[in-house]
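Report on one structure; see the data block that follows.
The complex is shown incomplete by one protein chain, all other protein chains being positioned as in the whole.
Labels for the chains are A and B, by order of writing; each one numbers its residues from 1.
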Amino acid sequence: MRTPFHKIPDSLIRILVVFVILVGLALLLRFLLPSSLKDRPTFVAATVEREMAKPVRYAGSNVCADCHEEFNLKKTGYHRNLSCETCHGAARDHAENPTEAKPTMPRLREFCVRCHTYNASRPTGFPQINPASHNPLKPCIVCHNPHDPKPLTVPHECGACHAEIERTKSFSPHVQLACATCHNVPEQHKVSPRVITATIPGEREFCGKCHAKDSQVKETPKIDLATHGEKYLCWQCHYPHMPEVD
Amino acid sequence: MIEPLAEKLADLLRQVSGYIYPNEIEVHWSILIVVYPYLTGLVAGAFILASLVKVFNVKEVQSVYRLALLTALAFLLIAPLPLLLHLGHPIRSYEIFLNPNFTSAMAMFGFVYAWYLMVVLLLEIWFTYRRDIILWSQREKGVMRWIHRIVALLSTDVSDEGVVFDKKMVKAITIIGIPSAFLLHGYVGFIFGSIKANPWWSSVLMPIVFLFSAIVSGIALVILLYMVITPFRGGKIDMPCLDKMSSYLFYAVIVDFSLELLDFIHRLYQSEESIKILSEMVMNKLFISLGIIQVLLGMLVPLGIMVSIKLFKFQDELRKLMYFVSVILIQIGIFATRWNVVIGGQMFSKSFRGLTAYKMDITGLEGLLTTLVLLVLPFFVLAILVKILPPWDTTEQARSTAHAR
Partner (left out) sequence: MDRRKFVTKLSFLLVPGGVIGTFLKNASARAAELYNPSKHYYGMGIQVNKCIGCGRCVEACKEENAVPKDPFYFRTWVERYLIKKDGTCTVQNIDGRISGSVETGNEKEIMRSFFVPKLCNQCDNPPCVQVCPVGATFKTEDGVVLVDDNRCIGCRYCIQACPYGARYLDPERETADKCTFCYHRITKGMLPACVEVCPTQARIFGDVRSSASPLTRFKRMNKLHVLKPSLNTEPKVAYSDLDGEVR
């Protein structure tokens, strides 16, 4: 193209003018619009402030101790790890206005049953009952003080806390074996279950009492204790609560 | 609009198979987000066809060059509409331009789109048409005269040097424009392909597949428009032009098909964790839209038709019919491709354990009727553009078509 330096084509000039106008408009908008007057840290700070100012509905467990002595009662019982609001619901309003706003006071069976009904997925050791057979229709709080819940009678069998194992065992060939047959359970286990644990048999000969070839017990499957299962303890292969063979 | 949504979601809950995360019951990117890549794909494809003509001086296709450009513009202008309709707060959407998050592919795409529209497409159209617009404005009266004067940016330069400069600019813009068009639609693919959370989308091939399916759909659209508009205007379809465009379409379909086949084989061969749920989804939820519509009708049948045209000699009229059927099938097939990517990616749970369903509304902002309007609207825009900037009977074209013969 033989355009001399000072002779820029007319079309290009027009395009450049339009371009400059558009860029100018964009810059103008950027500096005029209120939101673009703020930068990112301002947005962030404003959002954080808004978030922090949102209303609180749960008061937190310590607040109840100021007025309610049930809090102290709860400290040593089985419900010591629960917050008051776990059962009583959001109580911040009540903490600020004790006479006007009252938290809920659950008295119906359905409430306790929600945590304590039997479910196979619940971890072993968590007390579970079958609501249909465990004192049906009776409100739980008649027998169990919710702030210091104790079973009325000390459970002699283990199914109160180990419900899934009890049920599994009840379908199995070991249904007639009491838990205490194989496990030594110190009394303390019922009070501090995670600290004081029950024992499990540590020798093959223990199971051999019923299952060795020379055992006098009738109608149990018999194996040669010397060779069967090599070096393993019996429960390392066979689940004792539902013993199966391949 | 909360009640109907709650009812719809409750209904969908019953159609869930397996397990989905509870928040996944709502399908977040609906039919509007299917329409959007479909429209931008047509833009990229139409532009690339036009660019081939200019850069490689393909004489036979010169006659559709301007039509392809106008088609690209018409669809590009409508493309943001489905996005705006989909946003929860469209009024705030300018923030993408004023205060974008630079790590966000979606935000950066806003700039790619703006670049492509302003610098590439509009400039190319302007420089191509400039002299003709001025000549028309000099001949006309009334409203059209003023429209043309303003579109010409009040220029009156009809000199030959001006035209020579125009041509150079067009060439330069086209050369920049081809990678820009690649970027435009490849970027949409990247927006999906970069989401590592979703194994149906997350793939290096996604931008490439999107791009080539865009090229296929764009070329097919221009062919379709050419075949419909020319007889409508009383003209005669130029068979060499049609044959050449269809050749390019054929090559593009081969590449697109190979890429999609590669993706498929690669997934099956690698057999990653997600393969089970994805296979289940394809067989159960996407069997018709993917197996039948996208692959069989949208790709294999047109491929078969075009291969047979290459192998055997058919009469002009028969060839026209075969081309017409192919491009229609291809359009449906590429729309189904977008559907399978967007909706498909939301039909399975990120837990890889369950499938959900998508119920498209008929009415409402994200419904079928809105979709149909959005798909038809670009043709209205094209009609207006064709009225203001007629892409035929110019001195330029008359010269080149005469030269081609």
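General observations
Simple rule for what comes next: contacts are C-beta pairs under 8 Å (C-beta built on N, C-alpha and C of every residue); 3 or more make two chains touch, one makes a residue touch a chain.
On a predicted model such as this, the values are computed, not experimentally measured, just so you know.
Although one chain is omitted from the display, it touches the following shown chains in the full assembly: A, B. Within the full complex, the residue among B:Pro22, B:Gly142 or B:Gly234 touching the omitted chain is B:Pro22. Annotation for subunit B: contacts to the undisplayed chain at residues 2, 5-6, 9-10, 13, 18-26, 28-29, 86-90, 92-93, 95-96, 99-101, 103-107, 110, 191, 194-198, 345-346, 349-353.
Contact residues of subunit A toward the unshown chain are 35, 40, 43-44, 46-48, 50-58, 60-61, 79, 81-83, 85-86, 89-90, 114-115, 117, 119-123, 126, 164, 167-168, 171, 242.
The criterion applied here is as follows: only the chains that are shown with their structure count from here on.
In whole angstrom, the spacing between the mean C-alpha positions of subunit A and subunit B is 50.
The touching residues of subunit B, counted against subunit A in their complex, run 94-95, 97-99, 118, 123, 126-127, 130, 153-155, 157, 161-162, 164-166, 168-169. Interface of subunit A with subunit B (complex): residues 1, 3, 9-12, 14-15, 17-18, 22, 26, 29-30, 33, 35-36, 40.
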